[in-house]
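Omission of a single protein chain aside, the complex is shown with its protein chains in their original locations.
Going by the order they are written in, the chains are A, B and C; count residues from 1 in each one.
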Amino acid sequence: MIDILLTGEPLNINDCIQKVLAPEAGGIDVFIGTVRNATKGKQVLRLEFEAYEPMALSEMRKIADKAFGIWPLHHIVLHHRTGILAVGEVPVVIAVSAAHRAAAFDACRYIIDTLKETVPIWKKEVFEDGEVWVAAHP
Amino acid sequence: MIDILLTGEPLNINDCIQKVLAPEAGGIDVFIGTVRNATKGKQVLRLEFEAYEPMALSEMRKIADKAFGIWPLHHIVLHHRTGILAVGEVPVVIAVSAAHRAAAFDACRYIIDTLKETVPIWKKEVFEDGEVWVAAHP
Amino acid sequence: MTVKVLAFGIVRDIFGGSSIDVPLEPAATSATLKANLELRFPKLAKLSSYMVAVNNEYAHEPVELHPNDEIAIIPPVSGG
Partner (left out) sequence: MTVKVLAFGIVRDIFGGSSIDVPLEPAATSATLKANLELRFPKLAKLSSYMVAVNNEYAHEPVELHPNDEIAIIPPVSGG
């Protein structure tokens, strides 16, 4: 099962985990991204996430499909949030269940690594004295 | 912060996650072990976990200390359950927070891999027609 | 022909809006579009990188554009 979500509402971590539970699964790996209070030593006030929604959903699904093609998995949940997030809030939750833990770990890591490379979602870091679109400039 | 627990009560996954959240952390990796319904194609009715408690706690702490020595981490929660567990129940939860995700993934995987090698906890698989201590025989 | 080009993230700031109309010769490609946009918005060429997406797919190679295509400029992504 693949469950993809892009939402302006807070993500429900527990719900993501419940969705990947399966009697055939022995291992679940969950990655939770959280908004850090600082970047390169500078205090972050908040993050603003923006997505090109139809394409982001399509790219998220491609990643999950690809993971299913590589590893023997049971379920993948991939939820990403948009909008304004305060420090400590959760922009992304990825939960993967598999019969054996190695596949769950490898797939979960592949999904977050690939998401950060290909999914059209952007974050702007907002500081006391300005703001910057992350990764936009060399 | 290191939080180690060995308990006969059901593990609280959400509680484990809440404990590792930190404003300085950007990535959390969580491993959840679950009781599978089958092993080598044979239906499992339940698992029975037994621990040599003082030594298990000591070895669990050693693993967490070692992980803190290897990776830049914020918090580690390592909870393991004992007693009789039905299919779908959770024998182990490991949650690790770090500023960057690679450290969280690497440490979480190291902790479960090492736990399975060194921590004196044993499981007995109970089938329709018998039971077996896992890994006891070649 | 004229194509509508969607903008996100820093490209929205560069374009000064969430989309712009771009007049192009018939059978123009995503590569022509990039050249055209970089002339009009020199800041675009200063990004770490950017991609054209056509109908929700990255144009890794130049693809021919049509007036009804959904075209978007994708600056370096930073989700997660």
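Keep this in mind: a contact is a pair of C-beta atoms (placed from the backbone, for glycine too) under 8 Å apart; a residue touches a chain by one contact, two chains touch by 3 or more.
Given the structure is predicted, the values throughout are model-derived calculations rather than measurements.
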{"item": "Chains on display which the left-out chain touches in the complete complex", "value": "B"}
{"item": "On subunit B, residues whose C-beta touches the chain left out of the figure", "value": "33, 49-52, 54-56, 58, 80, 91-92, 112, 115-124, 133-138"}
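In the analysis below, only the chains that are shown with their structure count from here on.
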{"item": "For subunit C, the least number of touch steps when starting out from subunit B", "value": "2"}
{"item": "Gap in Å, rounded to a whole number, between the CA centres of subunit C and subunit B", "value": "48"}
{"item": "Residues within subunit C bordering two or more other chains", "value": "none"}
{"item": "Residues of subunit B touching at least two other chains", "value": "none"}
